[in-house]
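Structure, as C-alpha cells:
The complex appears here minus one protein chain, its other protein chains still in place.
Presenting subunit A:
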Amino acid sequence: MTTKIYIPRDAAALALGADKVAKAMEDAIAGRGLDVTIVRNGSRGLHWLEPLIEVETPGGRVAYGPVKARDVASLIDAGLVEGGSHALCLGKTEDIPFLKQQTRLTFARCGVIDPVSLDDYRAHGGLRGLENAIAMEPMAIVTQVTESGLRGRGGAGFPTGIKWKTVLEAAGERKYIVCNADEGDSGTFADRMIMEGDPFVLIEGMAIAGLATGATKGFIYTRSEYPHAIATMAQAIEIARRAGVLGPSVLGSGRAFDMEVRTGAGAYVCGEETALLNSLEGKRGIVRAKPPLPAHKGLFDCPTVINNVISLASVPVIMDKGAAFYRDFGMGRSRGTIPIQIAGNVKHSGLFETAFGLALGEIIDHIGGGTASGRPVKAVQVGGPLGAYFPRALFDTPFDYEAFAARDGLIGHAGIVVFDDTADMLKQARFAMEFCAIESCGKCTPCRIGSTRGVEVADKIAAGIEPESNRELLADLCNTMKFGSLCALGGFTPYPVVSAMTHFPDDFQPAPLVEAAE
C-alpha cells in the first residue's frame, strides 16, 4: 500500500524551508524506489516545530520536526516510512501535548487534509453543514447561528446571527457576502492558515451565509502580503465551482451562490469593514460613517454581510453539529472556541484553538512555555497593533471578550505577541502612534493628526523634554483619539499607548538631560 507523507504548504512552513524538504523527499523516494506519495497539507499550527512532516502509519500519523532538507536521508534511513524512531521524531501527532490540549472545531481539518481535495474535505465531515442548511428555511439557519452564540471573530465580537438576520430582512434585489480576510494585525495568522489549510470550510461557510440571507455573490477580500492564501483560495473556489458546490445551483438546491477572491494593496485600514467595502468597489480605502450599516447599505449600496474568515469558517460546524454543541464551549457571553495565535518572543508559538475562558497566564506560561529568549516575560500585546499591552499582573484575565474589556484591553482577532524584559514600552507606545500615522485613511482629524502629534510627544518624553506635562498631553491626546475617531484605527490606537503608560510607568521616565547634568 502506498504510504502518505505529509509536508505542509502553509506559508510559515514554506518560509522555514518546506519546499526544500519536499524536493529532498521526492528525490529520496525516487532514488530508493519507495512506495510513497507526498501530500502537501496545511499546518497543524505547531510553528516552532515547522517544517513538521508526518507519515501515515497503521497506528496513526507520526510527526517529525523541525525537519530540514539535509535531515531527509537520515530520516528515511531511520525508517521514516514506517514511523521509525529518530532524534526529530515527535511521536504520534495527536499525542503532542500542544495539540492534544486543544478543542479543534474550526480548525478540525487544518493540517490534516489535502487543502485542495474536495474528496478529502468530504471524508472529514465537510459539506454536511451546507447540506443541512439547504434543507432549512433561511430564518431557521439564521436562528441556529444566533443560538450558537457565535460572535464576530474579527475583533468587534458582534453576534453573527443578528447581522445575518438584518441582511435577511433587508429589502434588496442583490445582496452580498463579504469575507474580511484582510488580516493585518501583527500576531495573527489564523485567517491565513484556514485559507491555506482548509479553504473549503470558508467556501462552505460563505455559501451557508448566502442561503441564510438571500445573497448570491461573495467576495473574499484578502491581503497582497498573502500570496499563498490567494492562490489556494482561488484554486479551491474553482474546484468547488466545477463540483457544483458553487454556481447557479448550490449542491443541486436550485439556489445560486458564487464567489471570488480580491486582493488588497497594502493598506491596513482596509481591514476596517467600511474601508474594505470602499476598496472592493475600487475606491480609496476610506472609512465610511455609520449609519447606514453595511447590513442595510454595504457593497455597492446593497445589503451586505461582512464577516471575518474565522466567523464564517465556524459556521459549517455549527450547522453540522447544532447550535447547542457549539454554545456548550466557552464562558459568559463568549461562546464556542477561539483560535488563539501565540506569537512573538515565545517558545511554543503557533495556533491553539480552545474554548473561551483560559487564563492569559496559562496560555503564555504553560502552553506557550514562556519566552523564546529564555528571559522573563515583560508584556504581552493581545489583539494586534490596536490591542493593549498587559503585564504579568493581569495574567489572571480569562480569554473572554468582556473580561478583557473590563481591564481596558481587547482580544481582537485573538493574536498574542509576547515580549521579554528587553522591550522598551515607550518605544512600543511610539510605534503604535507611528503605525497609526502610516496607516490612517485620513478621513477624521483625531486619527490623521493625532497619531503624528502622538509620535512627536512620545519623542519628547524619550528626550526628557518636560516629561510630566508631555505624559499628560499624551494621555489627553489618547482620550481625544479614543472618543473622536471614526473607526477602530484611531479609536483603538490609544489602547497600546495608554496601557504601556499605565502598566510600565518606569519606561516613561525621562532620560537624564545632558543640560541638567552640567
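Convention: a residue touches a chain if its C-beta (ideal position, glycine included) is under 8 Å from a C-beta of that chain, and two chains touch if they have at least 3 such contacts; residues count from 1.
Operating definition for what follows: contacts and distances are computed from a predicted model.
K.L.:
Going by UniProt, what is the name of the one chain that was not included in the view, given "Formate dehydrogenase subunit gamma", "Protein NrfD", "ABC transporter ATP-binding protein" or "Gas vesicle protein GvpL"?
P.N.:
Choosing among "Formate dehydrogenase subunit gamma", "Protein NrfD", "ABC transporter ATP-binding protein" or "Gas vesicle protein GvpL", the correct UniProt name is "Formate dehydrogenase subunit gamma".
K.L.:
Which residue, A:Ala423, A:Cys444 or A:Val457, contacts the hidden chain when the whole complex is considered?
P.N.:
A:Ala423
K.L.:
Which of A:Glu54, A:Asp71, A:Asp185 or A:Glu272 touches the chain that is not shown?
P.N.:
A:Asp185
K.L.:
Which listed residue, A:Asn41, A:Asn132, A:Thr232 or A:Ser279, touches the chain dropped from view?
P.N.:
The missing chain is touched by A:Ser279.
K.L.:
Since one chain has been left out of the picture, which residues of subunit A touch it in the full complex?
P.N.:
Per the touch rule, subunit A residues meeting the hidden chain are 11-12, 14-16, 47-48, 50, 183-189, 191-192, 217, 223-228, 262-268, 279-286, 300, 341-346, 349-351, 372, 381, 385, 415, 417-420, 423, 428, 431, 435, 438-439, 441.
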